[in-house]
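For this view, one protein chain was removed and the others were kept in their places.
Chain naming follows the written order as A, B and C, and within any one chain the residues start at number 1.
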């Protein structure tokens, strides 16, 4: 897609906003990784390093009323939906001010008010759930859309199949994506599926699919826009395969020796932040100085968030016993 | 496919054998339906009426050492693998001489010695199991093949997806079929999937697929032969969609009012026994008189089987407690 | 067995239909999903006529995918609807196990979003269904925090508990016993009512011992109690109705009064709900116990198909009578 086309479809403020979230995601996750290495964060630590354009691109394409059912490498989407860096860090520290109040950890952040369906570890489990959210919109005749996805590995699970099929049969307003980063933990794509483009999975459901450069936030944004528009118009679900590469280990504890170094070198050149900066300069939307400024702003916000998270209280032990069941008031309008 | 081609690929004895099994299946199941209506059979009663060519065709294409993991409308396959009409009826009566000794009912017949993996009600559950049997053959370097399948409805389950995917990735010697009879209980294909050919499901796995007239035993046989040969040669799994129509209710208690009568009228003309007779005559393999003879032979066998089943003992109550666990001797060669 | 004769009696099955119908009329957020519930009206005809009345977006025939549609119910519930899903047979709930235990059950605990949904599970044996059309899967879910479980034994309870389940802000599994569908009748109140979740019901008072049970077994226990009464043994029949949460007050006060307890369920014995009941009593009512706590349950096997096997497998009235005699004499 050429410069003119992008300029005509993505406004300067929109693109700058996405750039800001790319940087915020990168810096926040880098900080989380550093905290992990310092032993200050316990539990799993999965980042979207090198894949930030996907979550930032799709979450930017959504309207306020839409809903996401994200995946474990979608930090940008949480931030765009309004979870603050401070809340994220509080979540990682197990603090009461995190979105799960210490009950759950890391990227398992949900908040209905901000249109976020929480992630469960069991991969692809949130796809049927997302489908059901879309069903609710369809039943009520609302023009809201659900955006959900999983990794290349996650597409092998039965729940992926059942969700994709049901959404197609009922033409539900949901967009599915696959964050194809070539690996599922240590498992390369060729041991995960006998196809080389995950998008072929969509053919089983009569669902249109598209392959998108997942490292180019502009292309992700535009593809998401198209799919969302389709869903909103009642034309049914779309499957988007975002090609990308996992640049860190599966989790921060994993050195990922099983990934050929050349592959990483190659993908490093396609870094989504670099790519976005090239685009912004080409479009005349920004320059090096403004990138630097964004960097400073982001750092400041993360420091403030860290202070918030550090100062936040831990939950008290007995809070364990709270919240197994919802009370009636919680569901009445 | 024209007459000459079929004549050159299906021997007379082979075809006559298939014809015999078509008739045996039809008559045996008609008898079971009648017994059901008389209240002499309790529990579910699913028949393959009008779909007999599928199981007869594929089971005839297999070698002795191969294994089937059949589906609930595959009576012909049980018979070809050596389960006698008497055993089938004993199974339906809950007699101790049925393959499950009264523990399980109707088409849930398994027998490893005859290469039959028992069916469980949970649709598509036997697909991963079949895949595993094929994996065992691959690991041991045996040239054996597994044949397994499910209904159009069954293809919507997660286990279908997981089995198809794994078999493809590892190029396992297994053939999958879908018995596409247009309905899953009362659910028409359009509410089951957003594609009109179930074979499109195979594209998600990079698996070759073929649409076959499921009412023509010759075509079923030849398609099965091709897929089996491919599997045996180590080239991996194939997906066969057998187009057919369920001519009775889902189970004998179901009047199937939801099926348009015209559809049934139309498919009645394509009855697999009629079709086989036309082929046999065209090929000069048989004539009306021999069809009549087969009919008599089949009736006699069923009467004998019924006598066997009736005379067989019921299990004793306390046999409930037997067999929850296997003993070591059962697994040692 | 019937609970009245004055007005028109309805079956247990009709009571379930009525509850669904009335709740769908009362609250437009309530909708149904499942296999063959639409034009066919469901395998047991519970939703016959519903498609015409409520349309295909409130009576959704789903593809054959239990995990998929239970997951969808969770999502719809979080967005403010009130899904009621039907398992064609409770046996197939194993296919949706992961969605139920990992997603639905834990959702509110983990991040505070309620999941008000109901799963209807036609369960139980005595219908010659064999291993996969007769299961009692409640034991698994009893051990999954975050789920409520109910299992009515009468039309009155069936209707009232289903309404309560639909109005509950949590995921509720509603175990409806297939054997009772057309065999048990009763007269229902004209007005709207619910049977609150978490309240057991003394189906017959007694002083000598307590039998604690639920579902189809309640009727066996009542029969047994009648027989025992002729021998001068007064057995109290506690119908749990709610399996989760348990009504410990009612259970404990019954056993504290009688000093003797028998747990009866159709589910397999080991690790069944009877085990928890016995454990609770052995811990909390130990000083009131005048004898061992007995359990009557199915043996630890799948449900067999053949008539004599299933007959042997299922708990019988005579088993309860025998155990009660033994315990009464203790």
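The rule we apply is simple: a contact is a pair of C-beta atoms (placed from the backbone, for glycine too) under 8 Å apart; a residue touches a chain by one contact, two chains touch by 3 or more.
It should be emphasised that the depicted structure is a prediction, and the values quoted were computed from it without experimental measurement.
One chain is not displayed; in the complete assembly it touches the shown chains A, B, C. Among the residues B:1, B:34 or B:112, only B:112 touches the chain that is left out of the figure.
Considering the whole complex, the residue from A:50, A:128 or A:154 that touches the absent chain is A:154. Between the chain not shown and the residues A:25, A:148, A:165 or A:192, the one that touches is A:192. When you scan B:135, B:229 or B:281 for touch with the missing chain, the hit is B:135.
Where chain B meets the missing chain, the touching residues are 67, 69, 99-101, 103-104, 108-112, 117-118, 120, 122, 125-140, 146, 158-159, 161-163, 165-166, 169-170, 323-328, 330-331. In the full complex, chain C touches the hidden chain at residues 91, 94-95, 97-98, 101-102, 105-106, 109-110, 131-132, 139-140, 142-146, 244, 263, 267-268, 270-279, 281-284, 286-287, 289, 291-295, 300-302. Interface with the hidden chain, as seen from chain A, comprises residues 42-44, 94-95, 100, 102-106, 108, 120-123, 153-154, 156-158, 184-187, 191-193, 258, 314-321, 324.
Convention: only the chains that are shown with their structure count from here on.
Chain A and chain C have centres, each the mean of its CA atoms, that are 41 Å apart. Here the spacing of chain A and chain B, counted between their Cα centres, is 45 Å. Shared interface positions of chain A, defined as residues touching 2 or more other chains, are 158-159, 161-162, 165, 169. The multi-chain contact residues of chain C, meaning those touching 2 or more other chains, are 62-63, 65, 67-68.
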